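I have a structure I would like to understand better, so I am pasting it below and will then ask my questions one at a time.
Note that one protein chain is taken out, while the other chains of the complex remain in position.
As written, the chain order gives the labels A and B, with residue 1 at the start of each chain.
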Amino acid sequence: MLGAGMTDSAGTAEGAADARFGADRFVPQDCPDGTPTYWVEAGELRKVLRELKPDFPMLYDLFGIDERLREKRDGQPPADFSVVYHLLSLTPFGQLRIKVPVIEPAEVPSVVDIWPNANWYEREAWDMFGIRFSGHPNLRRILLPPTWEGHALRKEHPARATEMEPFSLDADRQDMEQDALLFRPEEWGMERATEDTEFMFLNLGPNHPSVHGVFRIALQLDGEVVIDAVPDIGYHHRGAEKMGERQTWHSYIPYTDRIDYLGGVMNNLAYLQTVETLAGISVPPRAQVIRIMLAELFRVSSHLVFYGTFAQDVGQMSPVFYMFADRERLFGIVEAITGGRMHPAWFRVGGVAQDLPEGWDTMVREFIDAMPARLDHYEKMAMQNSILQQRTVGIGRCTQAEAIDWGITGPNLRATGVDFDLRRDRPYGGYEQFEFEVPVFHNGDCYDRARVRIEEIRQSLGIIRQCLDNMPEGPFKSEHKLTTPPPRERMLEDIETLIHHFLNVSWGPVIPAGEACVPIEATKGINGYHLVSDGGTTSYRTRIRTPSFALLQQIPLLSRGLMIPDLIAIIASIDFVMADVDR
Amino acid sequence: MRSTELLPFVVYFAAVILLVATMLGLSWLLGQRRANKATNMPFESGVISVGSSQIQLSVEFYLIAIFFVIFDLETVFIFAWAIAFFELGWAGYAAIMVFIVVLGVALIYEWRSGALDWGQKTRRGLEGAPPIEETP
Partner (left out) sequence: MSEMSTLLYGLVLLAGAVGLAAGLTWFERRLLGIWQDRYGPNRLGPLGALQVLADMLKLLTKDDWVPPFADRVVFVFAPTAIVIAMLLGFAVVPMSPDMHLLDVNIGLLFFLGMTSLAVYSVLLGGLASNNKYALLGGLRSAAQMISYEVFMGLSLMGVVMLSGSFSLQAIVRAQEDMWFCVHQFLGLYVFLIAGIAESHRLPFDLPEAEHELTAGFHTEYGGMKFAMFMLGEYLGLILISCMMTTLFFGGWLGPGFLPPLVWFVLKTGLIILFFILLRAAIPRPRYDQLMSLGWKVMLPLTLVNLAATGAIALWMEG
């Protein structure tokens, strides 16, 4: 049964999976997002995943759920914890979820030898839930400091500062924490010297101008040649997933803005797509187009920051100022529409916060009319500069197979020649109404990663123009009863609607029980919120799958054998923000 | 040259030294004193350093030093010829050209033996990847 090919089914990867996983052997779970989900016993996990890999080549996400306090898990196998393996196939697009039930003391076989990117995800699940992955090469904490006690996403772990001892950092504690940060090459299987070379170990970051935030890479160097690198993350970890368990569905929206902090409302979109799927809300056309327009404005904004810092990191001083000036103009538009700039938190469950202000179209039109000429100018200034090309062409190359193996998505995947974009290949939130091209380049090097993004800016400008020319009339919020806050006109009709409004605003909406993840093509790759509702006013588990996490894990692979300046060019070209990595 | 011609230069030199000494002295006098916990640690991006910074260096750096010695000596000979260029005429020109050609051959030898390619590093594990497409 497991060996059945793909051909006998409906032609989709999901169909193939259905054919393999009869309900007789593996327990299926119905999810509102329509992604086939099956429970597999830990003993069979590796065999199943190995067989699935040819059809679902990408391990999109791997995470744990604490099932002990969850209500309404009808029909699911008993478990203290579950580990979720979210797989993707790109052509044709398909998704599949494999879940493993775990009873304490939790132990699951590691799949690092099947998907190399499982490494960090398994470390994260260990860090957060204390789930052991037998056979993992180096199972240690990844987001929390090594000195942390407990596993933060377990339900018994406190979520608020008031539930814990007040934090203090005295001299002894500081020494202890500093000592815990010390890089010990032996822990990573590194030699300190060979017979004829003595290696230098260099901490690049967290306090370094080019690591784009608080990110640290411990380098093993021979002269300036990178022999090996160990990325160290977690400095920007704020417990966004834990906070999701304490905030109402509505009041969690501002937290999402701060995940990919260059993506602004793009994060709201990823979160709300999933919430609305759970709630069964369909968003009215005007709200859809407004959302897409703002999301694309933020894609332009994020790519502009990338463009400028990319040039800056290979030592070109001026471009970043031009790009930031453009971004400033763009923020002017965002501010006029939403009142916020970087973190508007402006989308709402079922729509957006307000209608567009008068005169928005003039502002948007001025911006998109002016941009193409400016992009041409930047192209001449930066991308056609021969020193910049020498620094980036052929540097940090990543093949298609490697990109898929390491869960790379978004522009970095398209730079390797994989023609895949969720907006086109599995349209969400109204993207099916738009015409745009998906830029694809083939070298997979730093230069192509930049070229993809620059072309995407142009395509996004095209999408914004289509929004501008075809903005539908109508409500900017859904009429659905779970829309939060509900439309104000309906509030004062009678006591019933008033109570309803009051409850929705003060306690927040009650989202029906279920589990869903509707990934979107965010600025840096595929971003998805896996949300578990057990029928309450807060999420039972909020899992944020971010593209930057996968990108950072690949840095050692891309940089081994190159030099420090190449490493800097690679870091600049893969485009991440640490908040998006650490959450 | 008479020694008096040198006098202004000697004064100038003294003034330069005085200036530098003043700058250092003033900052020593005016500078704040600080002794935080991490003040006396070497900067390594905020993390305590592992291993020594006094390590054996890659051989490439010695190569450069050797090249420098070879070619800088060469320039000394060329300096001497250049200053007397017109007096030496074609004969001097021929002699120095022989010298330059010999050095040119040395340069070509170094070049061909790969001694000048100290940075041509490629990423490990890229065997079998398609060649790079030219950028337009």
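Here is the rule we go by: a residue touches a chain if its C-beta (ideal position, glycine included) is under 8 Å from a C-beta of that chain, and two chains touch if they have at least 3 such contacts.
Here the structure is a predicted model, which means the values were calculated and not measured.
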*So which of A:Glu224, A:Asp260, A:Asp421 or A:Asp534 would be touching the chain we can't see?*
A:Glu224
_Touching residues (missing chain, whole complex) on chain A_ = 200, 202, 208-210, 223-224, 311-318, 321-322, 325, 381, 385, 387-388, 390-391, 563-566, 568
_Counting contacts across the full complex, list the positions on chain B that touch the omitted chain._
1, 4-9, 11-13, 15-17, 19-20, 23-24, 26-28, 30-34, 39-45, 49, 53-54, 57, 61, 64-65, 67-68, 71-72, 75, 78-79, 82-86, 89-90, 93, 96-97, 100, 103-104, 107, 110-111, 116-120
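Here is the rule we use: only the chains that are shown with their structure count from here on.
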_Cα-centroid distance, chain A relative to chain B, in whole angstrom_ = 46
_Applying the document's contact rule, which stretches of chain B touch chain A when the two form their complex?_
37, 44-51, 53, 55-58, 60-61, 119, 121-126, 129-130, 132-133, 135
*Of all residues in chain A, which touch chain B in the complex?*
171, 174, 178-179, 181-185, 192, 197-208, 216, 218, 222-223, 225, 389, 393-394, 396-397, 399, 442-443, 445, 447, 557-563, 566
